[in-house]
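Apart from one protein chain that is not included, each protein chain of the complex appears where it belongs.
Labels run A, B, C, D and E following the written order; every chain starts at residue 1.
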Amino acid sequence: MLKRFKKGGIHPHDNKITRAKAIEVMPLPKVAVISMAQHIGAPASPVVKRGDIVKVGQLIGQAKGFISANIHSSVSGTVKSVGDAVNSMGLLVPSVTITVDGDEWLETIDRSEEIVEKFDLSPKEIVSIVASTGIVGLGGATFPSNVKHSIPEGKTAKALVVNGVECEPYLTADHRLMLEHGREIVVAIKIICHAIGVEKAYIGIENNKLDAIESMTKASADTPIIEVVPLRVQYPQGSEKQLIEATMGAEVPSGALPIQVGAVVQNIGTMYAIYQAVQKHKPLFERVVTVTGKSVSEPKNLLTRVGSPVNDMIEYCGGVPEGTAKVIDGGPMMGRSMANLSGVINKGSSGILMMPETETPANDASSCIRCGKCVQVCPMGLEPYLLNVLADKRNFEECIEHSAMDCIECGSCSFTCPAHIRLLDNIRIAKREVGKILRNRK
Amino acid sequence: MKSSLKNMVVVLATITTVTSFAVGYVYKITKEPIRKSKVQKTKSALEEVLPSFETLSEPQKLMVYDTDAENIIIYKATDANDAYVGCAVESYSNNGYGGTIRLVVGFDVNNSINKIAVVGHSETPGLGAKITETESPFIVQFQGKNPNEFKLSVKPDGGDVDAITASTISSRAYTDAVKRAFEGVKKSLGEEVDAVGSATSQYTKAEATQDADNNQKTDDNE
Amino acid sequence: MKNKLLVAPSPHIHSGNSTKQLMHGVLIALLPALVVSIIFFGWASLYVTAVAVASCVFFEWFIQKFMLKRPISIMDSSAILTGVLLSFNLPATVPVWLVILGSLFAIGVAKMSYGGLGSNVFNPALAGRVFLLISFPVLMTTYPIPEANVMNVETKAFQCETNILSLDAVTGATPLAEARAIVAQGGELNTNMNLVTVKNMLLGVKGGSHGEVAVLALLLGFAYMLYKKIISWHIPVTILLTMFAFSGIIYFFDTAHYLHPLFHILTGGAMLGAIFMATDYVTSPMTHLGMIIYAVMIGVITILIRTWGGYPEGMSFAILLMNAATPLLNKVKPVKFGNKK
Amino acid sequence: MIMNKIQIFSKGLIKENPTFVLLLGMCPTLGTTSTAINGMSMGAATMFVLVMSNIAISLIKNIIPDKVRIPAFIVVIASFVTVVQLCMQAYVPALYETLGVFIPLIVVNCIILGRAEAFASKNGIFASALDGLGIGLGFTLSLTLIGAVRELLSSNSIFDYTFEFLPGNGVLLFALAPGAFIVLSYLLVLFNKYLKK
Amino acid sequence: MEDVLLSTVLVLLALGVLAAVLLYFVAQKFKVYEDPRISEVEELLPSANCGGCGYPGCKGFAEALVKAGDMKGFFCNVGGQPVMDSVAEKLGLVAEAKEPMVAVVRCAGSCENRPKTNTYEGVKKCTVAAALYAGETGCSFGCLGMGDCVDVCQFDALSMNPLTGLPEVDQDKCTACGKCVEACPKGIIELRKKGVKNRRVFVSCVNKAKGALAKKSCEVACIGCGLCAKACPFGAIEIKNNLAYIDYTKCKLCRKCVAVCPTGAIQAVNFPIIPKKETNENDVKAI
Partner (left out) sequence: MGYMEIIIGSIFVNNIVLSRFLGICPFLGVSNKVSTSLGMGGAVIFVMALSSVFVWLIQDLVLIPLGIEYMQTITFILVIAMLVQMVEIILKKLSPSLYQALGIFLPLITTNCAVLGVALILVQNEFTLLQSIAFATANAIGFTIALVLFAGLRERIELSNAPTAMKGVPVSILTAGLLAMAFMGFAGLV
């Protein structure tokens, strides 16, 4: 019996259309709009001004504060403007807009294909490289990785858990990386194990990616500290708390961080970025993005520069298909649907998904029939139906008692509700308000 | 008004004295009517269930079964010629659906049932309470029957009584009370078979009921 | 872009479940029992079912349209289900007005007064049945008896066809009521255990409400609902086990006056109640632990009422009582992630 | 002045109806309304006590020390209740039996003590009597109404005047405990809808 | 017979006296300090102890009320309004007369002024949409039009105008409770001075984007041009983050600003209609 997390979960159809499509390089954009807010935490402050000439890999935004990350230019050319730009959600974000001119990289970056296995760095040095190259989690949360690698006083890490689950339907970016760059990822794992001082690393991969399991097993054959853990398919296996339970068997207590049980979780893409940063001196300015959808004419996995317009990418894959109702940044379970297509790709964008109206949930919520299905599927053991009404009645105090803050926003409850209630919409509001109340209490 | 120990005591004392006096006075006035109304029920029940009669004997209290908690009371009736015309029995059964059912059962000279009146019950309206509907087949079936020939238990229990639909329990209890009355009569007559014809003490109708009054149970909250 | 993009918070896909689908699933699961009932009781049983369904749907529509002035939701089929289950709880021979009155109570009082599907706190069909049982005990306990010989069944059904609406009621007590009568007369049960054979109990050749008799057909429905994941096993299995165990204990102490445990779970509304009525989502607890406590209590109360109470059948009351306790049982939280050390 | 008095009297009927608006004295409201006549009698008995105790209390209000106010009022009210009890026992024994324990329980009916405290202990005799009469009448009417509806539904009759209304000789449930609650609930809805402003 | 009367009187007398004495001494002996206002309020209450108010008896009610220090949500059915009034008086909780305020909606982005650029399909709540994105139009500051404010208003003072897609305040019903201000995730509603004869002048826009961007998304947006601030003789207008704000404590309702605003973002309500308005509109077109 394969391992998996125990409580709740759902089985959406995985629709991995692009699983066999090798990573392709996306042509350079004409104009790149690079957001200063590509990580959770405070936006970086721009260190270039209008008219400046920048090279690929050059620092253009300086991290500001603890959970913030450096931003590097993904293109070479002239800075067109520095200031607010409208993103794909219609919101204004501080950005640097660069008119692209050629493709001139910083000389320090090693652009060769050769795999550099050896490293000779102290943990401190590794962490500082990860910080200065602006690496954030590519699994979706865009949490600055160096923070995770700095184990807090009094805690010890026991294992690195590499998240190769990619449980979101449609997305295949991590899958392709594991197939094409398994060896590099193994090197990165060794680096981070050294950085955080552990002798054990798990790579969790669901068994709908048998080729990836095989590829990673092969790549890590000579590295005994790495254990590839095949997992039974179940959404949201990729969520770090669930993954830690599935691989290590430990439950991260409510409100605590993974390090509480000695785990550090990193996404496959992040590991590949770390390899490039440490061994190739390449900051994080490009990533693999899956452009997909059932009626997209040429779905692809694209290695894309951060700041490339969404529109260009869609055009490159054959344009918006007839009947598309939603374009989603990310996967169908957790991704955000875009309000316009003039936005750009960020570090956290793992996919562009185009869905026809027939595939999106109908907007016809009826009253809750108390079937308990949401309770049964919630991986956190919450009572979504209750949080939903409590939030609806604005009774946020009681939401605290019912652990609203534990919700990982996986969406399993909304997915499964036969009454088509958008439970998570209200629960998110509950989390926000509860957060406010808790902060005020302190 | 501000309270002090003195005025508290004085005022409360005054009020209680005055009101208790008043209440006590009302009690005195109503005592008699209350007693009357209590016996009225039995009295009219006796008159209703007995064949026409002139005088009633002294009530006789009797324990029918060893397990009984209460007495039944028998009144023997004689006509103007002092001839025994039957008797009335205050009987009961504790097995009703809502508790005790109290009946007055009238027997004629042959110990056949003359009429039965319900004087107390707490059965469910619409179900068990049908035992009070004098015209109903359930009640009528008892009239004129001699329990020596008519087996006093409901049909499901192997007797001759047709139970009220969906109220077997009430019917059973009712029948039980009638049976108890009958057993009482048998017992009473068996002991004083001779005495019937030459009862020493004779009462007029009015006196008889008066007497019945005095023998009422006085357990109610008077 | 020609048409505007749709924007919504995640998730952007749905399992495809719907309330209507679930209700239809339950209806399908009830079909075998209906078929058996028609075979045994004739077209009258279909007639009662049809009247109940029609009046439930009508009342729901009427109330929503003219009294609550809310959107009409009869399309979710829950009223149909209430109608079917209500009728299954009635003897096949009840007069039409009784069925309609029961539907009015079930839908009007127990369901719509609370706001309709999902808001009610008591099982509407059971509320309707208990209302009728208390109000019209005579009509509600006059059962037609299906022919004891299965071979005759066809001819019986045939006869009824010619005389659809007036099934010649061969009235009789349910096995439970009969057993009670025997005890009441001072008889002993162990000598009378052949009231109904186990085979007849399973097939449904016994007196009772027209939908509750066919045990095998109901079990078939149960299997279907389990397979379709409409309900989980917790409530039905626990109720039946509890009934079996509790009545078994009583039986063990006095075999002469108490019924065999198998008899308990195969007769009366045990199967119908445990499988279809105690499991009603709206009025049963949400968590598995809650469900188990709920089910154990239903089992215990049912046997208590059956054995010592005024009504021969306790299932309906037990479920209603535990419906009332459901909000309290919902205070039993699911096991939260992160409690294991 | 006249207007004022009329108001004191009439407010108990609808605006401050003790049953449907204030929701007081719920026990007799539910417990004694199986028929119209029972409801009416209970209402009348309560009204009598209410009027008398209002008068008595407005008479003695000035001489009662604060601390024993409640015990004093209770004694006065309880005395009137006992008087009613005795009189009913003597002259309408059948009624007394059906109303049972609810007659002595008039003592603890919130309406009575409430009116004593809220009105009689602050107003003159005439006004207090009117107040008691109005509230009492409101109570009586409500109880009669509930009784009538229950009697109609449960035995197809009102004040024992029988007619065909429901099939099956009426619906027994309405004569029993659940019916009392259910009828009251729907009457409240109607009251709120049509009478309460 | 007579001794029944006698014993009746004696028993009750004894009980009465006992009650008085016991209560007196127990009360003395077990005295506990509590806020004297509690018993004062309790005195005023009817002592029916009916529990109708939802509190455990009149005392519980009095305690809760004194603690809350606020009459909101407290009502005694038995005593009715007169009792509540006297309680309020005792506690000095009579609402003191305040400058009358009213809620105003600071967004004029109706469907015409502000075209839709996408369609929202989540739970129809402003808070939910606001947490997700900018909204169905190009303006990321304006009203989302899903009526959270309408839902929270207990006085039925707000309603959604289906034509404009904006909430409207019924100035006669609004009690300035501020619920809607709290509820609006976009901070669009503000409580402002009701004004002489209900007349008010305010900037009906909260768009902080630069002029061009603001104008692109909405016809009537404040573009932060500053003409109004210059025109105001009382210095009541301040431009911050590309947005003008009129301080109602300084504004004298002269309406000079209304005349100069090139987009018509400044609203003057309840003024008699004067022909000047037309020139105003012509001005807009000219620009």
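Please note the rule applied: a contact is a pair of C-beta atoms (placed from the backbone, for glycine too) under 8 Å apart; a residue touches a chain by one contact, two chains touch by 3 or more.
What you see is a predicted model, and the numbers here were worked out from it, not measured in a lab.
Colleague: What shown chains come into contact with the chain that's not displayed?
Modeller: A, B, C, D, E
Colleague: Kindly state which of the options D:V75, D:M88 or D:V149 is in contact with the chain not pictured.
Modeller: D:V75
Colleague: Which of E:L15, E:M71, E:C111 or E:C254 sits in contact with the chain that's absent?
Modeller: In the full complex, the listed residue that touches the missing chain is E:L15.
Colleague: Take the complete complex as the reference. Which residues in chain B touch the chain that isn't displayed?
Modeller: Per the touch rule, chain B residues meeting the hidden chain are 19-20, 23, 27, 97, 169, 219, 221-222.
Colleague: Which parts of chain D face the unshown chain closely enough to count as touching?
Modeller: These residues touch the chain not displayed: 23-31, 70-71, 74-75, 78-79, 81-82, 85-86, 101, 104-105, 107-110, 113, 173, 176-182, 184-186, 188-189, 192-193.
Colleague: Where does chain C touch the missing chain, residue by residue?
Modeller: For chain C, the residues touching the absent chain are 67-68, 70, 109-110, 112-115, 118-119, 121-122, 127, 130-131, 134, 301, 304-305, 308-311, 314, 316-318, 320-321, 323-328, 330-331.
Please note the rule applied: only the chains that are shown with their structure count from here on.
Colleague: Tell me which chains count as touching both chain A and chain B.
Modeller: Correct list: C, E.
Colleague: Which chain's mean C-alpha position is nearest the mean C-alpha position of the whole protein set?
Modeller: The most central chain here turns out to be C.
Colleague: Of all chains present, which has the mean Cα position farthest from that of chain B?
Modeller: A
Colleague: Any chance you could check whether A-C or D-E wins on number of contacting C-beta pairs?
Modeller: More C-beta contacts join the chains of A-C.
Colleague: Taking each chain's centre as its mean C-alpha position, how far apart are chain A and chain D in Å?
Modeller: So the centroids are 70 Å from each other.
Colleague: Can you list the chain C residues in contact with two or more other chains?
Modeller: Answer for chain C, listing residues that touch two or more other chains: 5-9, 137.
Colleague: If a residue has to touch 2 or more other chains to count, which residues of chain B qualify?
Modeller: Residue numbers touching two or more other chains: 3, 8, 11-12, 15-16, 19-20, 23, 27, 127.
Colleague: Which of the residues in chain C end up touching chain A in this complex?
Modeller: Where chain C meets chain A, its residues are 1, 3, 5-15, 17-19, 21-22, 73, 76, 78, 115-119, 281-283, 285-287, 333-341.
Colleague: Contact residues on chain D for chain E in the complex?
Modeller: Residues in contact with chain E: 16, 21-24, 66-71, 75, 110-111, 113-114, 117-118.
Colleague: Show me the residue ranges of chain A that touch chain E in the complex, using the header's touch definition.
Modeller: Residues of chain A touching chain E: 84, 86, 89-92, 336, 339-340, 360, 363, 365, 394, 422, 425-426, 428-429, 432.
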